[in-house]
Every structure is written in C-alpha cells, then in structure tokens.
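Note that one protein chain is taken out, while the other chains of the complex remain in position.
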Amino acid sequence: MNIEINNIDRKLLMDRSSPGRIGATLPPLDVPKQKLPPNNYLRDNIDLPELSESELVRYFSKLSQFNFSIDHNFYPLGSCTMKYNPKINDEIASMKGLSNLHPLQDESTIQGALKLMFELQESLCEITGMDNISLAPMAGADGELAGMLMTKAYHLSNKNPQRKKILIPDSAHGTNPASAAMAGFEVITLPSDPKGNADIEALKSSVDETLAGLMITLPSTLGLFDTNILDVCKIVHNAGGIVYGDGANLNSLLGRVKLGELGFDIIHSNLHKTFTQPHGGGGPGAGPVIIKKFLSDYLPSPIVKYNQKTNYYSLYSPINTIGKMGAFHGNFGALVRAYSYIKTLGGSGINQISQNAVINANYIRTQLKDYFTLPFDRTCMHEVVLSAKDYKQKYNISALDIAKRLIDYGIHPPTMYFPLIIDEALLIEPTETESKDTLDYFIEVMKTISKEAKDNPELLHNAPHNTPNTRVDEALAARNPNLRWTSSNI
Amino acid sequence: MNIENNSEYVSPYIPNTNLDRQKMLEIIGVKRIDDLFKDIPSDYLNPNLNLAEPMSEFELKKYIDAICSMNIVPGEYSSFLGAGSYQHHIPSIVNQLSTRSEYMTSYTPYQPEVSQGTLQTEYEFQSLCCLLTNMEVANAGMYDGSTALAEAALMSARINKKNKIAILDTVSPTYIEILKTYTQYQGISIYIVNENEINLEEDTTCLIVQNPNFYGNIDDMKQFAKIAHQNEALLISYTDAMSLGMFIPPGDYDADIAVSEGQTMGVPTSFGGPYVGIFTCKKKYIRQMPGRIVGKTIDTKGNTAYVLTLQTREQHIRRENATSNICTSVALIALMSTIYMASLGKKGIKHIAELCYQKAHYASELIKKIPGYSLLSDNIFFREFTIICPRSPKEINKILLKEKIIGGLDISNKIKNGMLLSFTEVNSKEDIDNLIKTLSKIK
Partner (left out) sequence: MNPKDLKYSKDHEWIKLQSDNSALIGITEFATDSLGDVVFIELPDVGSKIKQFEKIGEIESVKAVSDIYTPISGEIIEQNTELIDNPELINNSPFEDGWMFKVKNIDSNELTNLMDADEYDKLIED
C-alpha cells in the first residue's frame, strides 16, 4: 500500500470533522422556551469538531496504542515509582456514592466521604510517624508548596522574618527549589559528599540565624539512604530550622522506618507513586502534607475531624492556616484509590512493599555493576543509579541512546540525566510489583545493549526502531512553537 | 486469605515468592533482608505499624458500600448545587476511552517515541480549549480552575513586572482565598475593587474578572478589558467553560489570559476533584506560561510527531527560577474533557449550554412569583442565579432535603438570606417543578 498509515492516524479531530455529525445523544428541551439575552452577549459560532461516536472510539483507541504503559510492561522510571495500579481501586473510585458527590453538600449528607478521608488521614500519619495531616495538596509539588508556606508562616509567627534560607541538596528534584521560591525563600544548594550523602561539613557551615529549613529527599534521588540523617536533622533543628522531607521515595521505607521518628517535621507523600493512584500520563496525583504537632495550626484547609461522642465528621480550617490549595478538598478521587490500596494490603501487606522494592533494586545493581559505572558502590534502597559515561567516552553512546534502545526490547527507559550531579545518569527503579523473571529479562537486555554499544553503535543511535515515531525534533518544536490546530494546519 | 489462615500474608501485587527472594539475596550477596537496610539507624528500623488487617476485594467492597450509604448522593436526590462544580451527563465513551490502561497507567510523556497517545491527545486538548475560548494558545491543563487563576495572576506579574492584583468583588470568595495562598509570600498584594466603580491603583499588574460572576451574572467584559488596558494592566478572565457554548468567549473581548474550570466538560463532581484547569493566553506570552505544553514537530523520518515543548520554563530545568513548580498535573482529566468536547462537538456543546440557560430561566421566572422570594438582580445570567429567601437558606435546605432535594448554596454570609441555585441539563422539568412546589410551601 502506498498510503501513509502514519498520516491517517495522526489526522486531528478538526481535520476529521464533517458538518452534521455528532458523537453524543442530546436530551430534549423539556421546559417552555425562555427569552434569550441580547445578541451582543451571544456567540455567533463555535468551532468544535463534528464526529460520530464510532469515529471517536476508533481515534482515541488507536492513539492509546501509541502509549507505553505500566499495564504493558516493565517501566523502571527512577524516582517515579511506576508500580502496578490495582484495578479494584479504580472501580471503587468510580462508585456513584463517591464520584457523584458535590463538594459543597452539607456535612450531614457526606458523612461517608468524610469518614473515608479521616481514616486516610489517620493511616498516613501512622505509616509516616507524623501527628497531623492535610489531604488538600493536589500533587507532590503542591504538597511541597504547602510545606514551604507553612515553614514561612511558622517562622513569621515566631517573629523570625530573617529566616529566609532553604537548603536543598544538589541531587534534589527540580520541584523542591521551585516550591521554595514560590513561598518566598532563597534557595541554597547543598553539595553531596563522595558517598552520596548530604555533605555534613557543608551543612554545618551553612546553618545560621537566617536558616528557615532543609528540604531533603529520603532515600535520596540517588536511591541511597543518607546514613547521616539523624545528624542532619539535629544540625538543622539546633539552628532553629525545619526539616522538610520530600516523600517521593517513600515506597522504600513503608513499614521499615517512619520519617517522623527520624526527626522530620514536614513531609509530603505522592499518592500517585507510593499509594498507586494511576499516573494518567501526567496526573492527577495527590500530595498530602503530613506534619508534627507544633505545625498543626498552619496546615492548609480543609481537614477532617471526628467527634467520637456524636459520631460525626466535619471539615475545619486551622487557626493560622496558610489557606486553601484548591477550590475544594483536594483530589478526592486519588484519595479514594490510596484508601482502597491501604485497606486491601493492611499492615501485613504494607510491610512487604519496601523489602521487595529494595531487593529488586539491589538485584539489578549487583548484576549490572560490571557492565555500567556504579557511581556509589554501596547498598541501594528502591532504585539504583548507573552511569553510562564510559560508553560516552569510548563509543559516543549516551545514556539517551541506551534508554531509547531499551524501547526496542519492550522496556520503558529509566529516568535519564537525573540526578543532575551524575554524568550520563540512568536511574532505575524496579518497584516491588515486578517479578524476578522480569528483572532477569531486563538485566539480559542491558547486557546485550552494552555489547551492541561496542559492536553496532548505529543501532543505538537510531533507536527506537519500531515505534510510531522515531526520535523527534525537539529543537524545531521549541523554535517555532505550534501548540494548537488551526485551519491552515491541513 | 486461605481457610487455614496461614500467618504469612501473600500480597496479590507482589509476584516474588520466598524462594525467589532467597535466590535474589544469594546473588546480591547478603544473608537476610535486613542486611539491605543497614543504612537505616537500627533503633528506628521495623517500627510497630498499627494498621488494620488486609481486606479481600469482597470485604472491601462491602465496607465501601457501607461508607457510600452514609452519603446522600446527587442523582438519587435532585441537586441544585453549583458554584464551580456542575453535574452533567457524561457520555459513556468518555469513561470507556479515558480509562484505557494505555492512558491511565502511563507516566508524564517525557519519552515522545512511546507517548504519542498522551501527547497527541494533549495537543487536541490545547486545540479544543483555544477553539472554545477563541484564545490563541493553551497549555495542557492545571490542577483546577482556581489554581489556574492563581497561576495566571503570577504570570501577569512576570509579564509586566508589576505587583498589585486587582480583583472584582464579584469573584468567588474561594478563588480569592486560593489567590492569597499562592501569592502570599511573593511580594504581590491583592486589592478588591467594586464592579461599579473601578479605580485601578498604580502598579496594578492585572484585573481579574469572573464571568458569569459568583452570583451568576453575565457582565459586559469588553468594558473591563478597556479599563484594564487603559491602566496598562492585563485582563484575566475566569469563565464557566460551559457558558462559552452560548456567550461570547474571552478571545472576543481581548482577554490577555483566560482560565476556566474544565470539570463541567466531562468530569464527575467527585467531591471536588480531580478536575482540570483550562489555561489560555495570547501567543506573545507563551514563554511566561506555567505548566506542560505540547508542540507539534517531526521525527527523524519527517513524520508528524508531538512533544513536550518550551520546557526551559519548567522546574526540572529552571529550578527556583521556573514559571511554576507544577510537575504532575492532570493529564487524564484533560483527556476526559477532550473526549467530552469532541463527542458533544459544535452542536452538542451549544445545545447543553442552552439547556442550562433555559432551565435556569424557567426556574427563575417561577421562583420570583413565589411570595416571599425574590431574585438578587435582574441582570443577564447563564445557569446560576441568586435568590433572596424568606428565611435562612440553611433551614430551607433542611426542609428540601426531606423532600429528596439538595438545595442551592447558602451564601447568607455574603447576601442576607441569599441562596445560589444552579441548573444543568440533568435537572428535569419535573425536578424543577418539585423544587418550586416545595419552596412555595416554605414561608
């Protein structure tokens, strides 16, 4: 066939549109016709596509097949915790008794929803060893922002406006400095030491009366548990600062250690990582902010409280709240899924998550360390960072080339070029939901690619080979931004 | 759990068996699992975890059924609540297609070769948002409408380097609250202006107008645009996306940034979230936009491809200097809205918008004839309007509830005995007549 399949699949809705088609049934007008407002208020035309339901189903089904997903195969995206998303959670979240609730209903009519939120609050506090929580933040970065705003509010109400400095390790995720800046803080980068821990000496020399706090990810984005963490917390506390924990990597600690007991004052948890809200191609997520008691008055609203005497749940706003993070009560649908997950596994199941995640990561580490550079040769937690710098030097094969070649073997690329402090980084997080068989396949593939890099580098440079698109021109996209359909696009 | 109630729980989500783990530990070169956790200070290792025992799927569903039965659910009761979250019928294909696991269980599309499904549908979302609003460009979505509004104000301050936000007193108090949360430590101040006498202070970066406003009224937006631009401030509009099926869109009144709550387009009310914020602006401002943006490009073979673009604005590159801290957003909800808009299409969106309008006006005509009740104003409105009740809306809502009616939002803290009522196509004539009948009995 000479027809370009690609171009047919890629045709946009507006270019598929045909006047007169419709993809939905429309209810009739069942009330007497009312007077319309003056014409100058009304829109004369709305340009939206016209397609039949069957065409839409084909289009969106076909497009979906251009996606790689965790339900397809192994997705070892470091620091993203792409683990299996249990189906029961989706079914429960879509139950009408939950999904049809309106956020502004009277409290007496939503006791079930509030009970669910209250129990989730309690469970997350228990799992993390913290005292209080707000489920309001709508993603990890939103939880960070909430935590940073609370840090600011706390220092200001203690008459310490000079505490303007937030320390952030150089291995941190970019949202950390961005969130701190949105809360009006000055960001100071803290170097890592040769073992991959936060540099204690650098920390000591940067704490003073201007310190507002430290934002640290534990385990770090290098997949390492900071062996100095107790000292780190102590140093920050002695200087009057708040210790903020980015819970992005909480999956490796579930049931093994509680961040609250180690000395953390504020953390957030990415429910779309640790507690299996599906990632949805980029959200929705949820990022509850979980804290020690002394910060309770600053939590974002609303929070659910329970009166045992009256057996009644209600929403409240803390006295010095930093405010609301969104229009209503957070991403309830995501909260329901996390709740369902915790209920399914219970204490016994939660306890098994971290050990399996950590075994899986170390299994990969020990089997690949002779093939790739291991920047930190020590036991890792739930993820392992490898470096492809030798391949870059010897064969001009980059981390990107290796990652793209993995796609040819049906495996999603790991996180690349992050953390920024590792050259040609490949950050691999297998999660607990992968079997030894899958890991063995991955390890074999990585060894094969390592050989291909030497024998047939072009194979890697041109990878992937069997995807809907080959590598794309990102420079063209950024130089001449084409961000929407227009009639001249045809 | 099996009948013998073995002590060891086997998680359905963990494939490795004890034997697998044993083999793996041997290869790793450690004896026990705890050897892998030796970096954790031993005093803190393996704390007591006080959580309930695991539940089987069957038990869990029963448990959740019980929780659901503690709720009163719109649909079973007729509901007239709106104020930023609206019940609509959602065509079956929205759920059927958006819950395909290819969409649901993929990550943010950093690898374009294996993410064209998400990328192309996000480009479609941007396109349909532009067509709906008549604005030049859109991003791939924000957390919700309220945070889109807060981000719009921050973006305005970046564009013209001014630091005062003027916001009309008819904007939802909730949105003003969120605006305060996001701007409180950024050296930006907010002042509220009265709709009838707008005097913008010097250094005002933007004028924020909600249309229809919190009380339901449609305003003359052209006049607000003029005032903003005369003062060298941007006009930021917050619209009810469904109203754009009928009323003139922000692009036609020269809005600089236009945001909306996308929930009304195919997303369940879901007790307040997840929703999707629609974010659009003039093209000249794209480099100051927050959030993910998808662009069209080509691959090495010259075929059409889509990719995340203008990423240097974002936190993973610009860190503390990023336009926003947003990372995980709401791609899946944006997909639901995309499918909804495509399915209803040109005629359907207009039709649903008109049904909302017609039903609300049918109801308003009847309510204002009930002795003791009146409308707050005789302005033009879309699907929501404010009534003044003969007694406290709280009491009225209690009585309505007994008749299986969820009444409007009590706004007596703003307007004495004020209630905000909302109508959509799911409110049948019978439901509306029943509401009127019940209200008539309350004196």
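A and B are the chain letters, set down in written order, and residue numbers restart from 1 in every chain.
Criterion: a contact is a pair of C-beta atoms (placed from the backbone, for glycine too) under 8 Å apart; a residue touches a chain by one contact, two chains touch by 3 or more.
Predicted model only: the values in this text are computed from it and were never measured.
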Study note, to complete from the structure: Answer key for A:156, A:230 or A:478 versus the chain not shown reads A:478
Review point. Which of these, B:311, B:379 or B:392, touches the one chain of the complex that we don't see?
Key: B:311
Point to revise | Absent-chain interface as seen on chain A, which is shown | key: 474-475, 478-479
Check your understanding: At which residues does chain B meet the chain that is not included here?
Key -> 287, 311-312, 317-318, 321
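In the analysis below, only the chains that are shown with their structure count from here on.
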Check your understanding: Hey, how far is the Cα centre of chain A from the one of chain B, in Å?
Key -> 19
